[in-house]
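Apart from one protein chain that is not included, each protein chain of the complex appears where it belongs.
A and B are the chain letters, set down in written order, and residue numbers restart from 1 in every chain.
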Amino acid sequence: MKIVAADTGGALLDDAYQPVGLIATVAVLVRKPYKTAEENIVKFSDPFSYDLSGRQAIRDEVLLAIELAKKARPDVIHLDSTLGGIELRKLDEPTVDALPISDRGKEVWKELSKELQPLAKRFWEETGVEILAIGKDSVPVRIAEIYAGIYSAKWALEYARENGPVKVGLPRYMRVEIGAGWIKGESLDPREGGLYGEIQVETDDVKWELYPNPVARRFMVLEVRPKI
Amino acid sequence: MKIVAADTGGALLDDAYQPVGLIATVAVLVRKPYKTAEENIVKFSDPFSYDLSGRQAIRDEVLLAIELAKKARPDVIHLDSTLGGIELRKLDEPTVDALPISDRGKEVWKELSKELQPLAKRFWEETGVEILAIGKDSVPVRIAEIYAGIYSAKWALEYARENGPVKVGLPRYMRVEIGAGWIKGESLDPREGGLYGEIQVETDDVKWELYPNPVARRFMVLEVRPKI
Partner (left out) sequence: MKIVAADTGGALLDDAYQPVGLIATVAVLVRKPYKTAEENIVKFSDPFSYDLSGRQAIRDEVLLAIELAKKARPDVIHLDSTLGGIELRKLDEPTVDALPISDRGKEVWKELSKELQPLAKRFWEETGVEILAIGKDSVPVRIAEIYAGIYSAKWALEYARENGPVKVGLPRYMRVEIGAGWIKGESLDPREGGLYGEIQVETDDVKWELYPNPVARRFMVLEVRPKI
């Protein structure tokens, strides 16, 4: 199976280790053995002015997934929204109302679906590819999340070079390692069977350390600062 | 403590990695240090015609656990049903109604208890051994689950030799390794403290690979095909 998935993650943290805004949305193409991405594309956000309601993330993810899917021609697209695997093109108001989610979630999805449902319908008519709101059961979504962490590390490197020390909160239970010219990321949950990713990137002129976020158990903090 | 436990697991998967039916029910005898089985017996099902409601699994597990217990004389039997550790011999209709489980679960258990409750009562009267619906808190139940995965791998080897390529979904977060004459299985969750199992089996004439199930995070797929 050839799957495109998208997810958003990595957060700029303040000095109390609280999230200010999210950093990266990534779409990935995943194929057997489903452990890493064959292709990936990224869209950076401005974490200093970010809508944390979840609306911006989902919208970015759908658009980026479709962008990659147009090129990669997958069998299916996975979104990081746990709506029981429903097809996005079928998500009209009555269907949203029937979902077993919170009232707050319904409100968000009713608004979102106005724009995204026709988009998904058109994409399906043109290509036959479904966009599924499968969420946390999807391995490709988790791989996209790991890449979002890797690209957040890249963002932190570039930010630190220009602006000084910065702290980024990685997505849940993953770590990154920064070497000469590369950033690797991998899941810290061995139950996931070895999910990872890697990108090539300029890594000079900075120092980094990785440690647990004291106020968010199972989340790691990447702190980057310029090498004097 | 000497514990007999039973569980059912391992699923034949279709090409979309969805379960078609379950493969193996295993009963195990577990003793200190409670990491693997001293004895095990297996009953294979036909995954191509399997009742996925859960009824068949529970029935098979009770019967197989009693079969092993008659020989092994444990202190107690653990079943993979999370009903707060209640004794199966006490599970009459009013008791089932009072359980904090779904209406669907109550229906299943009312039907099941008609057959299984008298069986458990008779076994207890003859031997003094209780059958407890302890479920997910039981380590021996998890060991039985790991053996169900190992025997599902054995089933896949034999199936592949005769019928060609086959995909099996292992029980949650476990992996198997196939060597010359043996199949090992172990938990991928280090929090469980190192649970594992091993059986001796003919392993010639097949190739195998293990990878994450893309649509079921934390579950691995074992794919087996004949060596040409």
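In the analysis below, a residue touches a chain if its C-beta (ideal position, glycine included) is under 8 Å from a C-beta of that chain, and two chains touch if they have at least 3 such contacts.
These numbers were taken from a predicted model, which means no experiment stands behind them.
Among A:21, A:105, A:135 or A:190, the one in contact with the hidden chain is A:190. Which of A:16, A:180 or A:228 touches the hidden chain is settled by the complete complex: it is A:16.
The hidden chain makes contact, of the residues B:42, B:86 or B:195, with B:195. As for the chain not pictured, it touches chain A at residues 15-17, 172-173, 175, 188-190, 209, 211-218, 220.
Counting the whole complex, the residues of chain B in touch with the unshown chain are 1, 3, 30, 32-35, 134, 136-140, 142, 189-195.
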